[in-house]
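Here we show just some of the chains, and they stay where they sit in the whole.
First chain written, first letter: the chains are A and B, and each begins at residue 1.
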C-alpha cells in the first residue's frame, strides 16, 4: 500500500469502508490487530477510529491486510 | 511485489490465478498464511476471497510468497 491514486480498486474499497462506517480488522506487520472504523486515508496513512472513537494513525507500510469484521 | 505492469510474468501469473479461480496460499511477512482465491490485484494490493467469500485486502509489500494450494 505504497501509492495513493483515487482510481485504484484498493483505494476505492477503503473509501467505501469509510463511507459505510464499516467495522474492520486491520492486521499490522507487528502482528497487532486493530479493530474499528476507517476515518480517512491519505498517501501515507490510514486513520482508524477504535471503539472509543480514538484516532489511530496507521502507517500504510505497516499494514499487512484489512478485512471487514462482521 | 512493488510495481504493477500488466506485461510482467508475475502479474500475468496472478491474473491467471484470478481467471482460473485457483485456490492459493499466500504467506505474509507476519507469518500469517492466508488461504483462498485471488479476486483482483492492483498496484498496491491483492484482494483475496477466503473460503467464506470474505474479501481480505492484502498489501503487496507484506507478501512473502504465493503458491497454489492443491
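Quick notes
We take it that a contact is a pair of C-beta atoms (placed from the backbone, for glycine too) under 8 Å apart; a residue touches a chain by one contact, two chains touch by 3 or more.
What you are looking at is a predicted structure, and each value in this text was computed from that prediction instead of being measured.
With respect to copy number, the whole complex recorded in this structure file holds 6 identical protein chains, 2 of which are shown.
By definition in this document, only the chains that are shown with their structure count from here on.
Those residues of chain A that touch chain B in the shared complex are 1-3, 5, 8-11, 13-14, 27-29, 31, 60-61, 63-68. Put simply, chain B touches chain A in their complex at residues 2, 28-30, 32, 34, 40, 42-45, 47, 54-62.
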